[in-house]
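All protein chains but one are shown at their positions in the complex.
Presenting chain A:
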Amino acid sequence: MTNPAITANGLRKSYGDKVVLDGIDLTVPEGTVFSLLGPNGAGKTTAVKILSTLIAADGGQARVAGHDIAGEAQGVRGAIGVTGQFSAVDGLITGEENMLLMADLHHLPRREGRRVAAELLERFDLVDAARKPASTYSGGMRRRLDIAMTLVGSPRIIFLDEPTTGLDPRSRHNMWQIIRELVSGGVTVFLTTQYLEEADELADRIAVLSDGKIAAEGSAEELKRLIPGGHIRLRFTDPATYQAAASCLRETTRDDDALTLQIPSDGSQRELRSLLDWLDSAGIEADELTVHTPDLDDVFFALTTRQPKETTR
């Protein structure tokens, strides 16, 4: 946790008069997972393209692995691995040939290249398909091959641009497992996703990107605290008890049809205990009590309410 793996200051990018990134600041400590969360068109992929030296920013600076992305692009490239939104595999050749191609481009000696390729194919469960053209692979297999190719050079920083978009639930959980293993090996992961659950599961820090700006940044817990909306819900089956409780409790939101009351709360133990004590002393017994803490969905919708306009061509 000494030097940040990635820092960015005021990154800007426009295509024509459409501003895609409008001044992005980021710091990603080494060995952590940073997730850039946002709806389609928020600028996530553009941010990855700039930080991975695929395209140049219009303004701002960024350093990746200690190298300036503009002046020392080759230094950045030597330290990173990128798996894009669309699989970056060569469909015309086999999975094994794709792996050996990466080994050659990382200048591994032949024998070591073959060993690394075989190990990764094994690890990503691609041995049976290794001799088939990559174009015949399923979506999940292509994505696994893509990550396996990225890992050939043992990069210290990995960019994963929506790695689970379009995958079925099992493949998605496999991908999460792969990402956790990478991080436990000390790799820094820069992850973009439109799935809140994914950011919540994997990321140490999350930045919510909306309309080219970072709307909020912090750990999942910190972000959830930003948004009010936590409450305790009491459900009754007996209308008389419901009415009694509703008339005694202040600051409640009533739902007369469902016989439920919502009391605002941060979900802390103290607040919960004081409510329970109060219910006990008033002799009210609810049939069901649930604590609802705000989840990332609440955060996400609260922060990204203004949807970016769809560009039409």
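In this text, a contact is a pair of C-beta atoms (placed from the backbone, for glycine too) under 8 Å apart; a residue touches a chain by one contact, two chains touch by 3 or more; residues count from 1.
Criterion: contacts and distances are computed from a predicted model.
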What is the missing chain called in its UniProt entry, if the choices are "Cytochrome bc1 complex Rieske iron-sulfur subunit", "Protocatechuate 3,4-dioxygenase", "Transport permease protein" or "Pyruvate,phosphate dikinase"? "Transport permease protein"
Could you tell me which of A:I24, A:A62, A:V89 or A:L259 touches the chain that is not displayed? A:V89
Looking beyond the chains shown, say which of A:A62, A:A117 or A:M149 touches the absent one. A:M149
Residue of A:V19, A:A70 or A:L101 in touch with the missing chain, whole complex considered: A:L101
Can you list, in ascending order, the chain A residues touching the missing chain? 52-56, 74-75, 77-78, 80, 82, 84, 86-93, 97, 101, 104-107, 133, 149, 153
